[in-house]
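Notes to accompany the following structure.
Yeah, one chain of the complex is gone here, protein chain that is, but the others are all in their spots.
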Amino acid sequence: MAAIPISWFLTLSAVLFALGVAGFLFRRNIVTVFMSIELMLNAVNLTFITFSYHFKSVDGHLFAFFVMVVAAAEAAVGLAIILTVFKNRSTLNIDAIDSMKN
Amino acid sequence: MNVILFLIFAIIAVVCAINVVVQTHPISSAISLVGVMGSLAILYLLLGAEFIAAAQVIVYAGAVMVLFIFVIMLLNAGAEVKQGRSVVVHLLGVPLLIAFLGLVAYFVQRLFPRDVEVTFGGFTGGTAQAIGRALFTTYMLPFEITSILVLIAIVGAIVLARKEMD
Amino acid sequence: MQLWLIPIFPLAGFLINGLFGRRFSKALVSVFGIGSVALSFAWALKTLLALAPLNTAYSEHYFTWIQSGAFQVNWDFSVDRLTAVMLMVVTGIGSLIHIYSVGYMAHEHGPNHGGFYRFFAYLNLFMFFMLTLVLGANYLILFIGWEGVGLCSYLLIGFYFDKKFATDAGNKAFIVNRIGDFGFSLAMFLIFKTFGSLDFGTVFRQAPAASEAVLTTIGLLLLLGATGKSAQIPLYVWLPDAMAGPTPVSALIHAATMVTAGVYMCARSFPIFTHAPAAMDTIAIIGIATAFFAATIGMAQNDIKKVFAYSTVSQLGYMFVGVGCGAFSAGVYHLMTHAFFKALLFLGSGSVIHALSGEQDMRNMGGLRTKIPITFWTMMCAAVAIAGVPFTSGFFSKDAILFAANHHAPWMYWVGTLTAGITAFYVFRAMFMTFFGRYRGNAHPHESPALMTGPLIVLAILSLGGGFLFKIPEFLGSLFPTLEAPEDVMLMVISSAAGLLGILIAYVMYVVKPGTADSIAGSLGGLYKLVLNKYFVDEAYDATVVKPVVNGSRVVLWRGADAGLIDGTVNGIGTAARAVGGVLRQMQSGNIRSYATWVLFGSVLLIVAMSLSGGLR
Partner (left out) sequence: MDSFIVISLIKILVVFGVLMTTLAYLQWVERKVIAHIQVRPGPYRVGPHGLLQPLADVIKLITKEDLLPSYVNKPLYLAAPFISVSMALLSISVIPFGPTIEVAGYHTWMQLTDLNIGVVFILAASSMGVYGIALAGWASNNKYALLGGLRSSAQMISYELPMSIAIAAPLLLSNTLSLRELVGTQAGGMLHWNLLRGPFPQIISFIIFLIAAFAETNRVPFDLPEAENELVAGFHTEYSSMKFASFFMAEYANMITVSCMATLLFLGGWDAPWPAAYGSSFVPVIIFALAGLIALYHGVNAVRKRDKLTFPAFGVIFLIIAAIFVLPIVQQWLLPLFWFCAKTGVILFAFMWIRGTLPRFRYDQLMGFTWKFLFPVAMLNLLITGFLVAWFTK
């Protein structure tokens, strides 16, 4: 029953977060980009839970819980936006959505 | 045992996360993401967060990701088209990512020495009861506000969805 | 005991009338309007009888309303003897006035042809907030009621919102009250900072231990709040204008209940005030000054409601004198008797106005004694009560206050007695101008319906007999610190004599020789003009506060600061930003992914900066 250093959890979280960022940066499909955001949120949740363990307090769980709720809300709205965008532009390429440029 | 469990699921999580990023087809990415979430749920159990682990599976894997898959199916989104236009991303992306990961990992290792350790059962405060109690006392106000946020999200989603109907 | 039922009935009435009243007939609206308040009165009575001796406060906890760190506010209601008095006054007089209003408002349509239901909805909402104010067991709930009654007052003053003077009066009341509320809020912050709680029990238990300077500051800030709500110097200016509302509103809100909230609050906070003598003195001085000052203005007013409005201000001043002199129970006593006779005076004047189809100027009245006898006799009861004629209710309460004033500082007693004389004078001046002599107007006076005269008669009985029916000082004796003010028969005689003298002078000036008043006014010239124009206080405020603020805003803030400085800066920055933006524009590619790269760049930079500054050790 060897113990795991707490930094491993945090490092795992950092790796997952970085992978999420990478997905955000290098993917062009808007749905995938959105999933990368979820991945980042998950990584942050892992950090919260780890710190909750570290400080032996339930507060981190609450934060993770709120993150989940907000993520669910965000997914609902975000996906609705994606549907609308697709309806109007018939593309999912994030680079093609740049009306704000001019 | 702890270490083995951690390593198994950490590796699954990382592999799945890499898969999320490298798969060209969104549905493969989505399935990989479910894998990440599932293995994270087990890591949560290891950290004594049983309720959050269950919520993770129900909310994230069971609801949010199903929604994603739904949308992917609805849009019948195929593999993405390559037409890169962003110079910045190509020039700075990888070095910045490496710098970011390196810095964070370095500081994590420095701030949390090896003797701060996690064992299964080392923290048992994550029961549904404890979370419920905290949620309805200390975090009452945030909870209420979150519920309003969710309501707004529902209304927003419906409005957006209706607009595309007509 | 289900205390929450007491305010919930009027709230239900408000919701029913407010939401569905438009479709109801007037009768149905009246049933809900009166019924809710009457139920509330009945429940309050039942509760109080059940709690009978009520030697200690009885409180009920419903739920924790706000919890944020150490800050916790519970939704608690509590009843002690002070609350009991207030409950009875508010629900009892409230019920009477609701009944009266049905008759008074019968022909009213109000703007937006929804006047009737709107009126009762607001009135019920007012009752709800007033009862919340009275029942609340901490400052925040009191404050909710406080703000709520302010809101209802605003809505009801501006009831005829198609008339500019009414909306202006409503705005004035609201804005002037804001100043007071500002003080109240600051007082609450200070209370929380000092005692760590807003709960009455907790605060008052710790009050003796706090430093006097802090308590004085709290007391003065609370007093600022009270001067706003209870129309004391310097914030009294809104009350006379508030008469733009329908008369029952003036009776209920601006005479009997809401304006006494300040007195109630000061009496409620007595543990703070008793440990802050300087604040007490300030209260007493403000009270006596207001009493005298407003009484003199009242002498020269011609609008019947304005007379009673200034009279209200003056009588509120009396209550503050009582509170400020440490005779809290006397203040509350006067609060109650004043509620009786002043509500009656207002309702009676409403009946007069009703009889004359809207005429309010006393110069166009006269000789109404025979035409509307019930109104006349009931109002006469109130007039003798306010004049302090012996053994009426006003006599007892006023003397209780004057004894305390004499004990506190004899000069206050003399000013108070003088004020009592002036009070008697102007009230009877109004009575004589209205009911005696010959009729000077051209309407067709008619007696009001029984719905209106009924409450008048009840109030008349209370005005006459309220003094010995309800011995408030004895009832509240156990609650407040006792004050050894010896009852001196001599003092009693002097103050009563002052009142009677005032009546006599009025009788001579307005009945025996009706011309005297004008000749005296003529001979006094400037002084009369000063009083007639209310000492030019409104004009002074206008010149010293309103104009400078408006002009200052226009010239300094708008032209100078806004147009010159801020716009200039903004434009300058804009130009600069555009120049810089021209360079940075390359970054704004409109490509989300490159934005994300910059965000990542920023976060890496932040981590580096944090580690360099030693934040990550």
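As written, the chain order gives the labels A, B and C, with residue 1 at the start of each chain.
The working rule: a residue touches a chain if its C-beta (ideal position, glycine included) is under 8 Å from a C-beta of that chain, and two chains touch if they have at least 3 such contacts.
These numbers were taken from a predicted model, which means no experiment stands behind them.
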| remark: Displayed chains in contact with the omitted chain are B
| Contact partner of the left-out chain, one of B:21, B:34, B:97 or B:157 | B:34
| task | Out of B:66, B:116 or B:141, point to the residue that touches the absent chain in the complete complex. | result | B:66
| task | Tell me where the left-out chain touches chain B, residue by residue. | result | 27, 31, 34, 50-51, 54-55, 57-58, 61-63, 66, 69-70, 73-74, 127-128
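Heads up, the rule we're going with is that only the chains that are shown with their structure count from here on.
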| query | In whole angstrom, what separates the CA-based centres of chain B and chain C? | reply | 57
| task | Starting from the mean Cα coordinates of chain A and chain B, work out the distance between those two points in Å. | result | 5
| said: Touching at least two other chains at once: which residues of chain A meet that condition? | reply: 21, 25-26, 28, 95
| For chain B, residues contacting two or more additional chains | 85-86, 89, 93, 97, 100, 104, 111, 138
| remark: In the complex, chain B touches chain A at residues 1-3, 6, 10, 13-14, 17-18, 20-21, 26, 29-30, 33, 36-37, 40, 43-44, 46-49, 51-52, 55-56, 59-60, 63-65, 67-68, 71-72, 74-75, 77, 80-86, 89, 93, 97, 100-101, 104-105, 108-109, 111-120, 122-123, 125-126, 130-131, 134-135, 138-139, 142, 146, 149-150, 152-154, 156-157, 160-161, 163-164
| message | Per the contact definition, I'd like the list of chain B residues that touch chain C in the complex. | response | 85-89, 92-93, 96-97, 99-100, 103-104, 107, 110-111, 137-138, 140-141
| message | Quick check: in the complex, which residue numbers of chain C touch chain B? | response | 64, 66-68, 587, 589, 591, 593-594, 596-598, 600-601, 603-604, 607-608, 611, 616
